[in-house]
Structure formats: structure tokens, C-alpha cells
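Structure in C-alpha cells, see below.
All protein chains of the complex are present and in place, except for one that has been dropped.
Let's turn to subunit A:
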Amino acid sequence: MTATAPSYPTVAPIEPPALLLDGITKTYRSKAGAVDALRGVTYHFGRGSFTAVMGPSGSGKSTLLQCAAGLDQPTTGTVVLNGVTLSGLSEVELTKLRRAEMGFVFQAYNLLPSLTVYDNVALPLRLTGRRPSRNDVHRVLDQVGLDGKAKRRPAELSGGQQQRVAIARALITQPSVFFADEPTGALDSGTSRQILGLLREATDRAGQTVVMVTHDPVAAAYAERVLFLSDGLLAGHLDRATPTQIAAAMSDLEPPTGAVGWGKR
């Protein structure tokens, strides 16, 4: 494993990648000045892959995820999801694509407090104008182990249970790509394991693609590949690494020394 410019033999290039980033840069401009959050990221995420993105705080992980999911417009570069170039899409087309192809799990603010667990999970289907079938909703709730809690409101659930509801909601539309930003950031290790197991299952069983930003080497170890981001650039990757290896790579990456001498197994 080396930290060179990416050329990826990981997934056989028979089918097109689920998600392709080509030369993504992102500059935030504000009164305080411009920030180059991403400075040229090119990568493709193979279908059915589980990829973790790690890096020091402020390295651009969340920005990368938002650009990849079409939530934010990259300054330059293109994002192609299942063969569709995002930059050419209107707001409505983008929304419909998001609805059909993407699922999201974030650290917080995931659920609508006014709706029951059942209604939260059913919501994406309602938004497409379909009446959700009870079976579908209960199937995904069962999948995340919450079938008995369908009538509760989010405020009556623990943090981990809320996160599982969010995953159930993402699962119900059977998206091809999951985007997760620190999904276990606020959870204890046992609950984290459940959440990560669910994401792992999505890739293994249903061939769904997962892109997950995390700070936790244990969480990252669930992924088959860990990408390291530093200062807006891809700085390397580790495949099928243990938490210890990932932690070591991370500590090498942390400032002030920057990204050097990592990639050892």
C-alpha cells in the first residue's frame, strides 16, 4: 500500500462505479476570506463497497461527503452517480435522484420529532407520493431491531435507537448509495457496533454502496477500505486494516507533521 495518486485495481471495472468523483475542488468564500476545503479529489467508489473516510478535523471530510451526495455544489470537478452527472441536474431532478438512489445517516438531527417512528420511516415513500405498505415499514424496522417501537416518538428513544430509525428510513427506499457522516459519533461502543453491523450488512447482502465519514478507528475497521483525507487532498488509503493500524495511520496524519510515512500494514 502506498500513498500515491490513486489508481485503483480494487473493483473489477466491468460495471461502472456507483459513485465517481473527478477533480473535485471546493472553496468556501465568506467575509472572513476564502477557504479551500477540497483541493482536487478524484476517486471512484465501487458498487457494493464500504468505504470509510478519515482525516483530521477540518480536513474536508464533511465537505467531500456533501459534494458527493449533491447536497453542495463543488467549485470545480464532476460527480457521477450511477452514470448520472450531478452538476447538470436541476434542483428537482437532484431531489428525485436523492430520493431514489441515496440514503443518509448523520450524527444528529436525523428524525422529525413530530412523527412516530413508523411515520419517520415511511416518510421517504410518502414524499414520492406512494402510500407505504405496512409490511415494508415493519420489515425494515425489524431489520434494525425496532419493530416493537413503531408507535413511539423520537424523543422517547435512546440515541442509538434513533440512529437505527434513521438507518431504517434510509433502507426503505433501497438506495444504491448510503452516505453517513459520523453516524456513531455520539454512541457508545456497543450501540456503534449494531449500527456499523447494519451498514456492513447493506453492502454484503444487498450490494449497496456505503461512504462513511468517521473519527473512530474501530468504526473505520468495518469498512473494506479507509481513505485518508488531509488538508483537502486524498493522502492515501488502507485496505482491510485493523483498528490499531488505522489509529497509527491517523496519528501520523495529524498535524503538525502532516501526511508522511504511513501505509505500513
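Structural remarks
One rule holds for everything that comes next: a residue touches a chain if its C-beta (ideal position, glycine included) is under 8 Å from a C-beta of that chain, and two chains touch if they have at least 3 such contacts; residues count from 1.
Following the convention adopted for this analysis, contacts and distances are computed from a predicted model.
Considering only "Hydrogenase 2 cytochrome b type component", "Ubiquitin Mut7-C domain-containing protein", "RNA polymerase sigma factor SigW" or "ABC transport system permease protein", the record for the omitted chain gives "ABC transport system permease protein", by its UniProt protein name.
Per the touch definition above, the residue from A:V35, A:L123, A:L157 or A:V218 contacting the chain not shown is A:L123.
Interface with the hidden chain, as seen from subunit A, comprises residues 62, 66, 71-72, 91-92, 95-96, 98-100, 104, 106, 109-115, 119, 123-124, 126-131, 169, 173, 181.
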